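Heads up, one of the protein chains got dropped from this complex, but the rest are sitting where they should.
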Amino acid sequence: MDQLALNRNDLQIIEAPEPKEVILPLKGLEGRDKLRIKIGQRLITGQVLYPGLYSSVTGIVKSIDSMSFPDDDYTVIRVEVADEDEFDEAIKAEPDFQGKTPAELLELLNRANLGISEDLADIDTVFVTAVDPDPLSLVYQQVLKEFKAELSEGFKLIKYLTSAKRVILAISEEAKELGSAAIGDVADLMLVKSQYPNGLPELLAQRIAEQDSSAKLAFIKIEKLISALTILKEGKPAIYKLVTVNTKSGVNNYRVRLGTPIKEIIKEDELNNNDKIIIGSPLRGAACFNLETPVTADIDLIYVQDTDEVYNYQNLQCINCGKCVKVCPVNLEVNLICRYAEFALFERCAELDVNACIECGLCAYYCPSGRALVQFIRLAKDEIKQQNIEQLLVTTENSTEEDQ
Amino acid sequence: MAKAKSISYEFFKGFWEILPPFRLVLGLCPMLAVTKYVENGLGMGIATTFVLLFSNIIISSIKSVIPKKVRIASYIVIIATFVVIVELVMQAFFYSLFEKLGIFIPLIVVNCIILGRAEAFASKNPIHLSAADGLGIGLGYTMSLFFISAIREILGAGTFFGMHIMWGSYEPFAFMIEAPGAFICLGLLLAMMNLIPNKLSGAN
Amino acid sequence: MKLIVSSPPHWHAKIDVAKIHLHLIIALIPAVLFSVYTYGIHSARVIALAVATAVISEILIRRLLKKPVTIDDGSAILIGLLFAMIMPTSTPYWLVVIGTFLSIFIGREIFGGLGCNPMNPVIVGWAITRISWPNYFNLDLASVGYNLDFNYRYPLALLKSGGVDQIADFALIDLLLGKQVGGLGSAAAIFLVIGGVYILYRGFITWEIPLSFTVGVLAMASIFWLTDSSQYANPVFHLLTGNVIIGIFFLATDFSSSPFNRWGMIVFGLGCGILTIILRIWSIYPDGVLFAILIMNLFTPLLDKIHKKPLHLEIKEL
Partner (left out) sequence: MKEYIRMVVVLTVIATVCGFLLAAVRKGTETRIEEQVLLYVQGPAVNKVLSSSTNDLIQDRQEISVQGQDYLIFVGERNTQPWAVAFERTAGGYGGDIGVLVGFDIERDIVTGIGILTHSETPGLGARVSESIFTDNFNNKTLNANFNVKQDGGFVDAVSGATISSRAVCSAVRKSLELYPEIKKEIVKQ
């Protein structure tokens, strides 16, 4: 069971070599025509290409294609990197952030490619996750160690930005001393057991909600908070991402420029046929089928799984052992939901609150029948979503008929 | 029912096409309760057939007189009359059978097959067709009861009409003549009956 | 370069159905060995026949229904073994064959196979044969012809017919050590406890049902015992005799026919324990464990409704 322990490791950050070409992904294929750039155009670092899409390098646009990644189809922009970064002038340093209003700060940060949610009203508790949510991931603790001096200022920033009453630092039990030194008098400490899935934000939120059910919660990853601080200090956009790369040859924390294709980090000669590259957690992440997949701000971990370790689903009949129910962190009756989903009884799934599922993958991890439980749940969620839309359509049609 | 309504069709449909209780799944209560022995099953079947035949004839002949709103009440009165006649006659001439069937004779009144045929068939069709329908369904029901009670008696008691037919050292499978045995036997037979047409249509 | 693509999770605990059943079978081995040691070749005969019948009938039924044959998951072997464990040594060969076949066929396959049975298949097979051929379940006769170094009367039958005075010479330690007449394996209390603790420790079954079952038996027996100890046997006697121990660890915990929620399991176990004692005291059967489990199996869908509602939190990521 130690497989699910959240690893601890002291690593040095390795600066990944600067890429020769970056890939900037834009979700969906519709945005393609609305892009304000042309092939051959020169981009500067931090330039806005589309609302929410920024250039992370300075260079020339080589092509605009479409590409498929596990979650969706993307419009991708390939940029050939020039030698020197030229930064967008619109981003200015604001070391003393309290001189600006929170709204102005937010605009500045988002202009600098941070991507903080615009809707910050009604938040009274913010927690900063400094515990790695997934096994194998080492990014959060690395950031915590690296930037422990800046943390208390970061808490002040987030408190000011959201006008929250309370800031909580979620930290693994082993890093307790580090945490209590960092919080100062600004934040509270929440200790997390180093075992998956305790570090997932949903479960941290659940723990807070158990104490205070009326709290309106939001969370921010520690790396993002540090990025925000760096932007305000240096006046440069966020262009680097820390990624744990776990290959057969070893584990390293790389600082990678956003948009770098993963083939630049994982050399092809390290891979065998039928290996599996997992972007994200071994329990939640998606298998990568395209080595051109760019590193984005959401990627904390890239894990190369050897052929021998790849698990094949059996999808045998459910034996009703109840293990999935026992391990489910949000108390779902997984066995029932998945059998209902198997036989297309999606209303029953909805009755059993399938939408509360956080897709942590523990049920399928433990399932002795080797059933693809997460997929059944995703299917149910998706069908419920679509059927609700259909229902809405039906009711509107009926009402127009009645009107006539 | 697209087929032409002929006496022979109405008579024979009860033997397979809508064979009760396997196809109609009606009349299960006596089916489960009185099929311990072949004698009981057969007696129950014949009593039901008698009631079914005469109630169908009478209801079909006076169907135009009965107002719609009181038709169920009228049917029940007519059916009940025949049931009581059956009960009295059985008591007078076949007392041992009467003792075994006991409460299930009066309960023929609420056997869904009879009211079902009265409502679904006799109240809409002429006398001769109704008679054929009643007799056919009744005999089909008798056949089913005979079949299931034969299985239960042979396995559960090792006898057939009370005669020992299994080998000497046969230990009766008493579960079959208990109530749970009836449920399992009926369930398996229903499953088989559903399997056969599936197989047939699959072959086509 | 070919890469494998599949959906998450990409890890697995590497526990499969066959492994669970294998360990359940391993846990039964002490009791099996003990029964072979005590009753010799007849015990081995019943066990071997039951296991063989279970496996063969599963193959035949699955072939007939055109379903994949899944005997390699070990569940048929487990059913055969458990069925043998609760039968008397003297069971004739045909009864073993019919009982095991019914366990597999009526108990499980007609409901859809492993995981779909609403009642414990072993007990279904047992109950059908128990009703049909009660004479062969007379455990007092089962020990005839053996030179046993302990009281060769079935304690529960003695309790039923003669009352508390009759069972005075059963030392509780003897009952614990398996020096009592009972089902083939179900009499070997201590060996079943060893096996049960093993599977509990390895996590193949959970603690809820065994614990609450035990508590149910002890509590209900204590209530009777405390009201009139001259008429009712002491609680530990009830715990150690008959099929209670095998029921606690191996029969009540059958995955498919027991609840999967914690509180459902606890109510289920308590119900089994309470009904066991009630049936022992008021029914015409000397032992009530198997019927108690069968009755509680029917409540399983209802007990599954005892469930904490999932928490649906909306949290915002900044």
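The letters A, B and C name the chains in turn, as written, and every chain counts its residues from 1.
We take it that a contact is a pair of C-beta atoms (placed from the backbone, for glycine too) under 8 Å apart; a residue touches a chain by one contact, two chains touch by 3 or more.
Everything numeric here is computed off the predicted structure, so don't read it as measured data.
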**Message:** Touch partners of the unshown chain, restricted to the chains that are shown, please.
**Reply:** B, C
**Residue among B:Val25, B:Ala73 or B:Ile165 touching the omitted chain** = B:Ala73
**Asked** Which listed residue, B:Val25, B:Val89 or B:Ala120, touches the chain dropped from view?
**Response** B:Val89
**Request:** Quick one: say which of C:Ile41, C:Leu64, C:Ala168 or C:Ile284 touches the chain that got left out.
**Result:** C:Ile284
**Request:** Mind listing the chain B residues that contact the chain we can't see here?
**Result:** 62, 65-67, 69-70, 73-74, 77-78, 80-81, 84-85, 88-89, 91-93, 95-96, 99
**Asked** Mind pulling the chain C residues that touch the left-out chain?
**Response** 160-161, 284
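As a working rule, only the chains that are shown with their structure count from here on.
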**Prompt:** Considering only which chains touch which, how would you classify the arrangement: line, ring, star, complete or other?
**Reply:** line
**Per-chain Cα centre nearest the global Cα centre, belonging to chain** = C
**Message:** Between chain A and chain B, what distance separates the C-alpha centroids? Give it in angstrom.
**Reply:** 68
**Item:** Interchain centroid distance [CA atoms averaged], chain A/chain C, Å
**Value:** 48
**Request:** List the centre-to-centre spacing of chain B and chain C in whole Å, with centres computed as mean CA coordinates.
**Result:** 41
**Message:** For the complex, give me every residue of chain C touching chain B.
**Reply:** 98, 106, 110, 128-129, 131-133
**Asked** Can you list the chain C residues touching chain A in their complex?
**Response** 1-13, 15-17, 19-20, 70, 73, 112-116, 206, 255-256, 259-262, 304, 307-313, 315-318
**Fill in**
Counting only contacts in the complex, chain A reaches chain C at residues 1, 3, 116-117, 119-120, 123, 126, 158, 162, 201-202, 205-206, 209, 217-221, 224, 268, 271, 273-278, 281-289, 291, 303, 305, 307, 310-314, 316-322, 325-326, 330-333, 335-336, 352-353, 355-356, 359, 361-362, 364-366, 368-370, 372, 374-375
